[in-house]
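As you look at this complex, bear in mind that one protein chain is not there, while each of the others sits in place.
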């Protein structure tokens, strides 16, 4: 998790000075000379009433000068932060676009496409996403300590990304894509620009929402062992989520929905079992509950 | 709650490593041993379906163990962040309470209370506020880089605080309380825990909303010079705000309201001038703006 | 505050036994014999599946009997509580009707009707209201400890009643109708069936909402002293409310609205003062702010 720009002690020190600064631009005003010559002339729309009323063009008072200087500075701050936000938004749009391509490829899964081929295609977008998150990280690294200031601008896109990656991971391994694995796939480094825990958890909930449909379509296509496998996964996942003390927020709401996914998969598993269709699929030799229908 | 951990260079280094980390608790897991012994036994409600179905009590697979470990960690994260939020909220409530006392004292201004005495009383709360913001800063400093994660929990209270401080400052100086001055009054240091620029600007808009009422009540009480002074201040302030490129957000909406405050004060000034009431009131003889209407 | 039915110790004792009982009907089941013979025959729609399936008409098991007995009891409870609610609603409608008559009479105030005559007419409804609240109290006294169970069914009507009584009281005395005075006017006894504090406070807020209109209309009719009197009253009332730590609820919202009433009355007072119309009305000799317009 080393990063080149933090290699020297002096940099680290300067860095730490700014790391918590909620007004980093103002700080730069002190450190850098670029704003010093910013006010060459009084903006024309900025005249004090007193002077205009009296008709005389007296120089503005020190108080007014301070006021002007402060707002000139604010103008830069707001413009800079506005530009930053636009750059973030534009990358978020690209992320959304790459995600949509990934989603299109994965849809074939529901139509019984051969899993390895479908996955191959979808994986093609991971590289694109990695690059985009890299760009995002670079932007955020420009303004230390402000990850959460702009977080809202990319979080919903990221939740979708997590849900797709986790679904692909399940198709390959039948296990849960861990938080650290998701970060690795996207080239994120926790120490600099990580994957927010709640975004990860919400993404996992989104994936859960897609599983009932997947199970139904697999059974239709004759894969009678799928419900058992998904049910096992979802039961463990649901139990894991239950360990968390969720506040009454969005994540909580999403998790509450997982109950219905679980119930739906149980129903499909029930259908398969009661018709004795699950017998041969049960390769692990779990109790020979002979469905002698 | 000492900030001692930032005293040495090595600490600064460690600090910079974490400065952008959106998952600081996870980091601590790696650095500190305290979570290492957290999982002495598998939680009993966390059994994979397969094992329970087969009847055998085989040890959980490594995959399931990873899952458990991750969610155990998340539980700590969410609990920690929930506790933090509670502590912040409790301080925000105290800030609100101190603000209310300040506001009550200042209400007497509208009933022609003698300004110095009214101010003296209201100022009594500044010390209380300073202490509360100090506590808040200590909490936020515990989790570097997360100022904006929790910002929403104290921002509206802070906007009110700014509006009151700015009003009191105007009563004393007839000038605008600058951002840096507001920070100083509250004992905030930009480099660690500063006053967010937008919160400052919104607070100033709130103050502007109170000025028409103040002017009306002063004139009612016979102070005919007040409208001119407030109008000059508000005109300059409005012009200063117009320098900013405001996005289509809350600040923009608040600023749009300032136009109506300005208009109302202009009307009162007009009422006073047209009746010749302003003539003698201009005792300080500034720029001889003789209201010989 | 004596009440006849509590005159004997034995009654008081029996009363205290029931006073906190949230399920008073169930209690009566124990004390009184009337439910003992309640289940003479099994209700025909209540057949256990087992018996119907087997075709044999075996007697229901003790378990099923207990189930039936319990729901039979619940049926009585729910019917009783439903009837009670209907009786309460019907009285609340009558209260609303009497209030509307009172309101109609008071409207004349805004059209410069002579205050004593207008009040005389409106007061005619107080007797009606007193009687209705007496009936309400009788109903509530039937079910000790359940005032707040049914409170929602008459509270909004009561808030309107308070607002009208308080306005009438102000017209007569220029002071605030106190809580105890409101209770007395309505024949309520705190020890049995009192006026809920929040209902009283909300009613007072409602009255405040009507004052700006009243002031405007009085000035139109040439009563230039009215704004000063109302402003004094409203300023004191507003300050009194500010002593309360209001939760973030309905009362808080209503109180927040009082600020606008105050501001509007200040504006009218301003209009009157700046035109020198208030001069003669100012009987208390407050600073001779000669409005020599």
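To keep things simple, chains are lettered A, B and C as they appear, and every chain counts its residues starting from 1.
Going forward, a contact is a pair of C-beta atoms (placed from the backbone, for glycine too) under 8 Å apart; a residue touches a chain by one contact, two chains touch by 3 or more.
Predicted model, so just to flag it, every value in this text is computed and none were measured.
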Listed residues B:104, B:134, B:156 or B:209, member touching the removed chain: B:104
Among C:110, C:130, C:242 or C:263, the residue in touch with the chain that has been omitted: C:242
Missing-chain contacts mapped onto chain C: 1, 6, 9, 12-13, 15-23, 26-27, 43, 45-51, 53-54, 56, 58, 63-64, 66-68, 70-72, 74-75, 77-79, 82, 85, 140-141, 144-149, 151, 173, 175-176, 178-179, 190-197, 201, 231-232, 235-237, 239-247, 284-287
Positions on chain A contacted by the hidden chain, ascending: 235, 238-239, 242, 245, 263, 266-267, 269-270, 273-274, 287, 289, 293
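We adopt the following convention: only the chains that are shown with their structure count from here on.
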Chain-level touch network, classified as line, ring, star, complete or other: line
Residue-number overlap at the chain B/chain C interface, same or different (half cut): different
Maximum centroid distance from chain A, chain identifier (CA atoms): C
Middle chain, criterion being Cα centroid separation: B
Rounded Å distance, chain A centre to chain C centre (Cα mean): 51
Chain centre separation in whole Å, for chain B relative to chain A (CA means): 27
Centroid spacing, where centroids are CA-atom means, of chain B and chain C in whole angstrom: 39
Touching two or more other chains - residues of chain A: none
